[in-house]
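Removed: one protein chain of the complex. Kept in place: all other protein chains.
Moving on, here comes chain A:
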């Protein structure tokens, strides 16, 4: 704004120029008194001229009163890949003949889900942590970098996550991390069980079960764990007190815990796959797989299907609802040594006695990659972010992106002091736990863990109270074992089974047709003409009368269509005029 002094100067040569109103600090002079009068009128006029302009700016939504335009108009754009991450399903196709109410419902629900998707994608930008990484200098391969170097380079707390436990007496060790990644369970072959809060290096309990141990597994929380001992399955609490000895589960070799179903799946030497519901303590199913000793096992975290590896080179997929395998895949020439499935349920990695490491797409059941490892991998494990670790003897190798692109070099390598027996990535941490003959080694693997956890699902920093609350919630929404199937989203889809299909299933289940009419058997009568046999004959004449019309109609329609089609083809041939060389012999 021009100062009032200037205005008084300018009005000398331009008579019509408007003046700003006189303010209280101005000295009153004769010349300006007149000006003030003018100014009063001008002040009245000014808003009148300015108002429409202002409205115009606001209507644009781009310009402010100051005249500047908004450099970032509209809502902030969301990157497409982030949106894609939260996409649940494709849009449903709208049929023209759909009922208007249904169409409205679909449109509204799609709008709602789209908004939710956008909000989630926006929120994704705000997540606090980034994933770790490891990059070598020029010409330096990352696998040459030793654990000591990494531990020195990173901060102290992270450096402390690389450590060795020398337990040479009772080894080799199986390893299991709890779902939050906070607690570590070690089970020595010769009976030693220890659970450790591994980040604070606090020992929770340490016992010797005085029996050989085949496998150890945390149950849903860090208060309980299962130990597969020489004969039976035992459950201990975190103080090392034996809670249960489950004699129905004998000779268990491997175990898997399905956290959302509260099921403990066990594979035994007697080729039984058994499911134990740990919330009620009942055996859900026992499946005799008839494939010999079951010592290779893993679960698909995406759909809770159990994968078993067999000595004849096949991998079989099991659900508790079916006595036969869902899928049998021949994966290797020799026996299968280890199987693992990634978090999204897309890839399965297997290693076999034929020293090969193979990657399969288990949604399409097709092989993707095949690698040859000189010594063959005995244990495999996939991390949350898709790093694959494989042990060959006492060497632990970590690979990156094995699933999509052929890999020649490992991402990291490390030699432990004994033959590795147990291998597991720690969830939500860049740590790989290796149990071996000489104890346990916790390795740093940058980029392995999911950086941002969900506090309501698995919170590493939860308090006891929070854990109790989570436990109640989780038990309330325990998924029934009947819902385990290859496609976990099946429940959300429309059941397209027709009446006929359902009827067929029912007939198969019952063994007879419940809707079938009894077949007519004419009474054996010797006299009388209107015998029941004749009645039946007459009945047959008019049987299915209502359907006959329809059948006749459809047959006629079909014939008509066929005729029309032929006619059209003939005409087409005529019109096209593509005469072949032999056409001149036609007439």
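Rule of thumb we're sticking to: a residue touches a chain if its C-beta (ideal position, glycine included) is under 8 Å from a C-beta of that chain, and two chains touch if they have at least 3 such contacts; residues count from 1.
As a working rule, contacts and distances are computed from a predicted model.
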Absent chain [UniProt protein name; select from "DDB1- and CUL4-associated factor 13", "Transport inhibitor response 1-like protein", "Phosphatidate cytidylyltransferase" or "ZSWM7 protein"]: "DDB1- and CUL4-associated factor 13"
Contacting the left-out chain in the complete assembly, out of A:72, A:461, A:512 or A:585: A:461
Touch criterion as defined above, residue of A:137, A:518 or A:583 at the omitted chain: A:137
Sole contact to the chain not displayed, among A:210, A:476, A:509 or A:575: A:476
Touching residue (missing chain; options A:73, A:492, A:514 or A:577): A:492
For chain A, residues in touch with the removed chain: 85-86, 88, 120, 123-124, 127-137, 140, 145, 149-150, 153-155, 157-158, 161, 260, 301-304, 343-344, 428-430, 444, 446, 449-457, 459-463, 465-466, 476-480, 483, 488-492, 545-546
